[in-house]
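Before anything else, here's the structure in question.
Shown here is a partial selection of chains from the complex, left in place.
Letters A and B mark the chains in the order given here, with residues in each chain numbered from 1 onward.
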Amino acid sequence: MFLKNCWYVAALDHELIDGKLLSRMVLGEHVLLYRGESGKIYALNDRCPHRGALLSHGRLEGDSVRCMYHGIQYAGTGKCLQIPGQDMIPPKLRVRSYPVEQRSHFIWIWMGDAEAADPALIVDLPYLHDPQWKGIPAYLHYDASYLLIVDNLSDFAHLAFVHTRTLGGSEEYAYVTKPTVIERQQRGFRVERWHLNSDPPPFHKKVIPDKTSKVDRRNIATMLVPGIFTMETLFAPAGQGAQAGNLAGAREYRNCQFMTPETERTTHFFWSYLNNFEAQDSTISRSLLDSLIEGFMEDKAIIERQQRTLDEDPSFQMLAILADAPLAHFRHVLGKLIDAEQSGKRSTALPGTVHA
Amino acid sequence: MFLKNCWYVAALDHELIDGKLLSRMVLGEHVLLYRGESGKIYALNDRCPHRGALLSHGRLEGDSVRCMYHGIQYAGTGKCLQIPGQDMIPPKLRVRSYPVEQRSHFIWIWMGDAEAADPALIVDLPYLHDPQWKGIPAYLHYDASYLLIVDNLSDFAHLAFVHTRTLGGSEEYAYVTKPTVIERQQRGFRVERWHLNSDPPPFHKKVIPDKTSKVDRRNIATMLVPGIFTMETLFAPAGQGAQAGNLAGAREYRNCQFMTPETERTTHFFWSYLNNFEAQDSTISRSLLDSLIEGFMEDKAIIERQQRTLDEDPSFQMLAILADAPLAHFRHVLGKLIDAEQSGKRSTALPGTVHA
């Protein structure tokens, strides 16, 4: 059961160049995504209603697409335009279309009631549009439910054990740090966590000149339904009072991750990790891309195994520890929204608050 | 649910040489096919009733077969002949046998009530026995229901889009031609379609000396339950009045295709494509074999994807266009025969009419 009346990331802009008919399953539905010759992006159900052939195996003609089994042509709106050898077009012979919107490099799709698809509900992340912030948008596929990825991102303690030699830096992180803020929101949560006087973690050390001095590290993360994660990370020289507000000489990162269910047990994972200090030195964003993929692979091994554990024994009940409070709140909020949607009530569909 | 009281092609004659114990699933049952040393062909259920070992992993002994797990020997009739170390043979210990008949290069099997297996019900295709007609019988496996292959063959419009550069020749075919005859029969249908003044399609152009002159093309096809397709194709010089009966200088082909369900969602596909003009030049039938395989591969990609679409969403209801009238009739006829068989009535089991 998915939340349908909300925006999900469905693709990256570079995936739709050169007339590509991109087939992607979203929330269990086969979707064809393409950019017409006019430049407009379309999303259609990827199944010809005649005999079920894939429209993504068809042919782009202007802004329309032709099924290459019996030649039936559909507009980007889903309307049937032509049946070779037949003049009358039955009104039922049309394809479902989905609202799509592009925001910076991300293509968003609305899988629910099309009339409720308000583009203002797309979460606004200003750094994605700001030329000072550099990053390389990327994609990973997970053989696991998006909820297990949400869980993973909701407790930073895993940085200590899963990512010791990549994103975390030391096991100490799990023992000496705790969230300083846990803010429950209507559509998610916001947490803040400081790690004082620590070694810079490997991914950060690689891209800075001073590889030895201790740092004070701050992570501020938000998680919003249906699976939108953002994190602001800051490394300030240790001991100068960053926690009290002195951020002189700090390095900052912005991280956004979008989890889109492919099916109940697989996920499209889009993200961008941005920095504001590389200027013209693109080795930095490329190094960060590699570091993040390295870290995500560590998560992926655990998360996909968790999924198999759940598949093997659906009766398994996880046992919460104190650190699970934010993820428990998130699942509660999401569950209530899905219930409301299923019972016919219109979701309030607030875009959520990334900043407090 | 299959129609059982009818003949299906189970194998080609060359598959059973050299004592081969051929294991093939037909209508969901594992069948062992072999030719005994006497020359007679047998079909047995491919499962030793003792512990379920495969008889096709056993040993041919004369016209009998011995299970090589505990050495039990069965005649081609299914009767148990020997149990090593035991004198008394329990009457229940026998294997089911199926009626089989050979007609030219094709081995036919009857999976239903053996007493109803009348060899006269095997469809008679005279060109398969006529030395003037040359062709190479061949086999393909489809990961799709035989019904989707029947559908494919029932609408020639797909020639235009799927086979433009192989069997079809142009997209024009779908726009300017329509069946001139659609004849509903008790056990299938017969359609006739002309394409006047067209370029010869690639598969034909390869095997004729005159590669530029326009042709008038006639296809006459029949489809009979449970999945027997025949097509007579004729190419006459354009403009001489072929449609009115002047067939001087025409080239002709005979095509028969036999769809045998392996399971509800997989199919054995046997066929032969024959010509009557190659005389001693076997490059022609070999080129036609290649061309047909090339074309079938184009169909296969679409049809197997259709099967996956149906597997993924069994609730999907296809929407008919006008060209689907013959296939709708075929499914109706087949469905009624299966219903009658299931409710215990003997099928009339007419062999069907290939010629009007």
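As a working rule, a residue touches a chain if its C-beta (ideal position, glycine included) is under 8 Å from a C-beta of that chain, and two chains touch if they have at least 3 such contacts.
Keep in mind that what you see is a predicted model, and the values were worked out from it rather than measured.
All protein chains share one sequence; of the complete assembly in this entry, 2 are displayed, while the total copy number is 3.
The rule is short, and it goes like this: only the chains that are shown with their structure count from here on.
Separating the CA-averaged centres of chain A and chain B is a span of 49 Å. Chain A meets chain B in the complex at residues 30, 47, 49-54, 57, 67-72, 83-86, 90, 92-93. Across the complex, chain B meets chain A through its residues 151, 155, 157-158, 160-162, 171, 174-175, 177-178, 301-302, 305-306, 309-310, 312, 316, 318-323.
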